[in-house]
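Would you mind keeping the following structure in view while I ask a few things?
Certain chains of the assembly are absent from this excerpt, and the rest are unmoved.
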Amino acid sequence: MEFTERKVLVLIRSRPFGKIINFEGWRAAVGMIGMDHEPQMLFMGDGVYALLKNMDAKPIMMFKSTYESFDGRITVSKRSLEERGISDDEIFEGVEILDENGIAKAFIENEVVITF
Amino acid sequence: MKYLIWLSHECETLREITESLKKANQEIALLLVQDGTYLLDKGCPHSAELKDLAVKVYALKDHIEERGISDRLVIPAELVDYSGMVDLIMEQYDKVITA
Amino acid sequence: MEKKILGFLLLSSPYTYQNSHTLYELARTALEKGYGVKIFLFVDGVNNAKLDQEPDPDVPMNQRLQELADLGAEFQACGLCTAARGFDQTGSDFVDVVEVSGLTEFAEIIGEVDRFITFSL
């Protein structure tokens, strides 16, 4: 099809660090902005560990500037947080916590899903 | 919209994605390939979920057979070949979600 | 009517994961049925494009990519990932149907596909 500007969901389901692909998701999301797509980050499952604010940014330096330059929505599954006993104040500020309805909307409203 | 949820890694839970879309009245089905096919195997800790979820399940025939698990499936999945898989992805469903 | 396009993101190396095999079969079938195919090689996915692979008795993945390109598939590879892994950023280490580019080109693909699948790790 012709090039179309899109709503893109970048879904992070993998743990950070052990496999670095979790962080590569940020790069992909920022890349979307370059072509005027509208990306939304969604952390689910063990992907939510990437939002712990006590995380040490040194090993992910390569991605930190990317993370800081991302101004799309950053969202996380309430259920995935709860299943792991992660409270709201353990994660970075400004992350939107989505309930079941918000998760459904994320899949429905975004046209393309990219998964890391 | 009809959603096809693609699972290829391992027998991991798809409860959250499937339940949230079902509650939002969306039509969904699973497409299992590679190690994702183990989700159908009775030895997978999450395979019991498939009965609860009550969604249509497709699986790539080759990947079920090469693993030797055809006789061990917890629910009757619809086995497809690559041609069938392309039809599902491109025509029968509107969107693919890689889990 | 314009043909529908199936897009792929490939994150894994050949031979170690089944991803490359599945992607090849699925892409070839889609091309034979008349769909377009666009593939972005990211992270370890760029290793699939390396020339001179000899995985006997398996079929070299670079040859598979060539085959898919001959059927009409288009390939882009992440340039930073290519350089990180010690390959030439102009693409001279890769099968020549693969263009070394960047995430902007990936974003372009995302704007052109009708369906999209990630082959992750």
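Which chain is which? They are A, B and C, in the order written, and residues in each are numbered from 1.
The rule is simple: a contact is a pair of C-beta atoms (placed from the backbone, for glycine too) under 8 Å apart; a residue touches a chain by one contact, two chains touch by 3 or more.
The shown structure was predicted, so the numbers you read here are calculated from the model rather than taken from an experiment.
J.: Assuming the shown chains are one of each kind, how would you write the subunit formula for the complete complex in this file?
T.: For the whole structure file, chain stoichiometry equals A x2, B x2, C x2.
The rule is short, and it goes like this: only the chains that are shown with their structure count from here on.
J.: In whole angstrom, what separates the CA-based centres of chain B and chain C?
T.: Roughly 24 Å separates the two chain centres.
J.: Chain B: which residues touch two or more other chains?
T.: If we look for residues of chain B contacting two or more partner chains, we find 95-96, 98.
J.: Could you check chain C for residues that touch two or more other chains and list them?
T.: 4, 114, 116, 118, 120
J.: Considering only the defined contacts, which chain B positions touch chain C in the complex?
T.: Per the stated touch rule, the residues are 6, 8-9, 33-35, 60, 63, 82-83, 85-86, 89-90, 95-96, 98.
J.: Contact residues on chain A for chain C in the complex?
T.: 1-6, 8, 14, 19-21, 24, 27-28, 30-35, 37, 112-116
J.: Provide the residue numbers of chain A that touch chain B in the complex, in ascending order.
T.: Where chain A meets chain B, its residues are 11, 13, 44-45, 77, 79-80, 100-101, 103-105, 107-108, 111, 113-115.
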